[in-house]
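What you see is the complex with one protein chain gone and the rest in place.
Now for subunit A:
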């Protein structure tokens, strides 16, 4: 009878001979509570009536088609127009110059129209239908005998121009796959951007310019014509800061 009371009270104090489960040296793994992020609010997004990319004509509707000079300066240098977003959230930006012809446009139109959901997403072109005539001479022709006949039409695209915009009640992850597929097939290097990422790119470039530790910059040397370097530079290099050469773009240059 006393023994019963003894065992009950001493049982608290005495450590058991059997090894306790918690006395081993274990790593503490604390699992947290799963909390979910609030999904984005798309209440202010307006979808247009025709959400898909419209068909672009291969040939412009002209009575008299005039042959045009090559004018490769429409590929050269940075873009002045269509560099920012208008209605959409995500898009493809060109990182080099080039000509888009009807084949590229059809590819873009078909891929994007097939893959987007018209009830939640919309897409729009950021360039004109092909308007610049490209001439070709027939096969095996010798030099001379006048300019060739108009073969096809193209649109020139400069570096930094938005090619296509996508928007609606979607997040980047849903749209990114389609846009990267399309961007790889374009004749110039292109990148999928959103509004925030494009602003971030510009911001990063501005920061690089300000915190550059190199006291010698391309712009400084070219403007002052140090060492007569303008003999080997083009007038465009002076105001492009050496970032553009022909149709190519060097984003790393400051």
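The rule is simple: a residue touches a chain if its C-beta (ideal position, glycine included) is under 8 Å from a C-beta of that chain, and two chains touch if they have at least 3 such contacts; residues count from 1.
Going forward, contacts and distances are computed from a predicted model.
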Given "Proteasome subunit alpha type", "Transport inhibitor response 1-like protein", "PIGS transamidase" or "Large ribosomal subunit protein uL10m", the protein name in the UniProt record of the chain not shown would be "Large ribosomal subunit protein uL10m"
Using the document's definition of touch, tell me which of A:33, A:46 or A:143 contacts the absent chain. A:33
Can you list where subunit A touches the absent chain? 1-2, 4, 7-8, 11-12, 14, 16, 18, 20-22, 26, 28-33, 35, 72-73, 75-76, 97, 208, 211-214, 216-218, 220-222, 227, 229, 231-234, 236, 242, 245-248, 252-254
